[in-house]
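Complex shown without one protein chain; remaining protein chains in place.
Chain nomenclature is as follows: A and B, assigned in order of appearance, with residue numbering initiated at 1 for each chain independently.
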Amino acid sequence: MGTVALILVAVFVLLLVLDVPIAVAIALATFVTVMAEGPDPSIVVAANMANGVNSFALLAIPFFILSGHLMGKGGMASRLIDFAATLVGFLPGGLAYVNTLTCMLFGSISGSAAAAVSSVGGFMIPEMNRKGYNREFNVAVTTTAATTGLLIPPSNIMIVYSVAAGSVSIAAMFMAGVIPGLLTGLFIMLVCGAFAIKNNYPREPRSSFKQILLSFKRAFLSLFLILVVIGGILIGIFTATEAAAIAVVYAFLLSVVFYREIKLKEIPDLLLQTGITTAVVMLLIGASSGMSWIMTMANIPQTVSDALLGLSDNPIVILLTINVLLLCVGTFMDMTPAVLIFTPIFWPVADSLGMHQVHFGIMMIANLCIGLCTPPVGTCLFIGCGVGKTSIAKVTKTMLPFFAAMIAALMVITYVPVVSLWLPVQTKQLKQADVEASTFMRSTSKSELESTDAAG
Amino acid sequence: MRTGLIRFMKWMTSALNAILIIAVALLVIDVVWGVFTRYVMGEQAKWTEELARFLLVWVTLLGGAVAFGTKGHLGVDYFVGKLHPDARKLIAIVVHLIVIFFAVAIFLYGGTRVVFDALAMEQTTPALGWKMGHVYLALPIAGFFMVLFTIENLIESLATPADEMHEADSAGELD
Partner (left out) sequence: RAQKASASGSHQMVLKLGHGLDTGHPVHKSMEFMKRRLEELSGGTVTMNIYPSSVLGSETQCIEQLQNGSLTMTKTSAAAMENFIPSMSAFGLPYLFRDSEHYWAVLNGEIGREMLSEGEKKFLHGLCYYDAGSRNFYTKDTPIHTPDDLKGLKIRVMSSATAIEMVKAMGGAPTPIPWGELYSALAQGTVDGAENNLPSFTSNKHYEVCKHFSFNGHTRVPDLLLMSSRAWDKLDPQVQQWVQQAADESSDFQRKLWQETTTESLEQAKAEGVTFYDVDTAAFASKVASMLENIEDSRVSELVKRISEVE
């Protein structure tokens, strides 16, 4: 058992360091390990490549990618920014709040943070530069705020988690992410406030009620998509995958027919980009399905779980250890492979601590969101620096207070289960009895739990 | 000869791209049709769910091959980026060879075995009644294109001087 794990990790790390595509590294590490175990490795890995993605739930991913493309190009970002500006622009450092709020709104429409950084950042960063905001600050706000879109539904990474964890309801995950996403956004705004006061950033003119209504009217059709997707799932008109397909149709009608900001002849290229982006993610999922098979066969998750549980009797310490490990993983690894590889490894630990599977997923995603913004490997950071025309080295110092805010939010999400679990129970996406059966942090911090419950 | 090869590669790539575009469009239409039949015709078409899953398998495998051509796959270029250009060039060539091994051993050989096994076992699909072996056919086809595209990348890497090689910033749009 020990040798099997060793072969797997050694081959995987070696290939990763050589900059072999991660999907290939996972597949070949699995290949070598299966060979050591006995069965024909070619067949095992090939079959998993196809069967691992043969899932209706995963179909929502290409749909949300496509609707994100359509919305991003279809003039939605500018409408949302105008709307957010009338709401929070009058505060000191108003544009920083506008930026954060737009990222959250955009995130709740598209399933991807990268799309939010490039679409919202493309407008907001130059504008903020012009108004005298510090360039690195502008990049830092956009980069971190964009990750809230992965907690606020819809969210592709939640679909990946649902599949990696077994059969977790996607609709329940979506609902569970809402409050943690808003909370993270709020913490980021607090940091913005501190910067604004320290640097005496300007205010925007206060909007009249009429102006607010007008900008809302312009943004309404974009915001209506939230209602279509989330409302459609909640009322039970369709499943998450179907909602995603409907979102594509809606975004198509809006951007091509109604706003006319995308021409019909641009559509094939959008479809191709969607197909390739989807394939990059799905190939990872297929490869991970094989790796998870051989890890299970060799009882690796159980071994890791026993080791972690042997560290301490205190659930707080064990969860802290998992969070620190995930933060380290996040600095180097992209979110999708991290979720796929570490969900089967860490879930048995969280399970034996009485954690709910939905709560664990939200914690893991909130954690890995931080990794998207940290050097050396961070998708959002790369795009943010590209859009904002600055370097990773320059922006990193300015990011530190924002990391602190995200880590603070992560701690609340980790140790206060109701933050994640309250909404899915209220919207009937989780069974009350199931949530009550998850005992994590219930005996240790009952008062805290009750106070949040009352606040929620 | 050389230009003929280039033209052949171009033709293959656009054919593969066209298949991918059609498959993604079909995916949307198929799932929307499922919702439509349920609400407007009162009874969900029984094949839409299954067809959608198979289309996703094909999009994944063929699109995965295209992404090898466009160098779109996620990697960790941090460590290699710190090395001397000569070492980087050597490693890039080694990586291409590793990818070719991956495509041959898993997709071409393994995929072909999976196809023949499923055909020999006469495995069928529940709703459409298709032969499962035909669905798995995407594996060896994708493998063929992966080898083709990676050989093209390999030739390009060999031809490029070490200090002109750049690492593509591969940003996955999912996150």
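One rule holds for everything that comes next: contacts are C-beta pairs under 8 Å (C-beta built on N, C-alpha and C of every residue); 3 or more make two chains touch, one makes a residue touch a chain.
What you see is a predicted model; the values in this text were computed from it and never measured.
Chemist: For the chain that's not shown, point to the residue among A:L264, A:A393 or A:A433 touching it.
Modeler: Within the whole complex, the residue contacting the unshown chain is A:A433.
Chemist: Touching the left-out chain: which of B:T13, B:Q44 or B:S157?
Modeler: Checking each option in B:T13, B:Q44 or B:S157, the one touching the absent chain turns out to be B:Q44.
Chemist: Which residue from B:I6, B:L97 or B:A127 sits in contact with the chain not drawn here?
Modeler: B:A127
Chemist: Which residue numbers on chain A touch the omitted chain?
Modeler: Counting over the whole complex, chain A touches the hidden chain at residues 3, 34, 39-40, 43-44, 47, 51, 56-57, 166-172, 233-239, 292-293, 296-297, 344, 428-429, 431, 433-434.
Chemist: Would you write out the residues of chain B that touch the absent chain, in ascending order?
Modeler: 38, 42-44, 46, 49-50, 113-114, 117-118, 121-127, 129, 132
Criterion: only the chains that are shown with their structure count from here on.
Chemist: Spell out the part of chain A that touches chain B in their complex, as residue ranges.
Modeler: 15-24, 27-28, 31, 40-47, 49-50, 53-56, 58-59, 61-63, 65-66, 68, 111-115, 150, 156-157, 160, 237-238, 241-242, 245-246, 248-249, 268, 271-272, 274-284, 286, 332-337, 372, 376-377, 379-380, 382-383, 386
Chemist: Over in the complex, which chain B residues touch chain A? Could you list them?
Modeler: Chain B residues touching chain A: 17, 20-21, 23-25, 27-28, 31-32, 34-35, 39, 49, 52-54, 56-57, 59-64, 66-68, 70, 72-80, 91, 94-95, 98-99, 101-102, 105-107, 109-111, 113-114, 117, 135-136, 138-139, 167, 169, 171-175.
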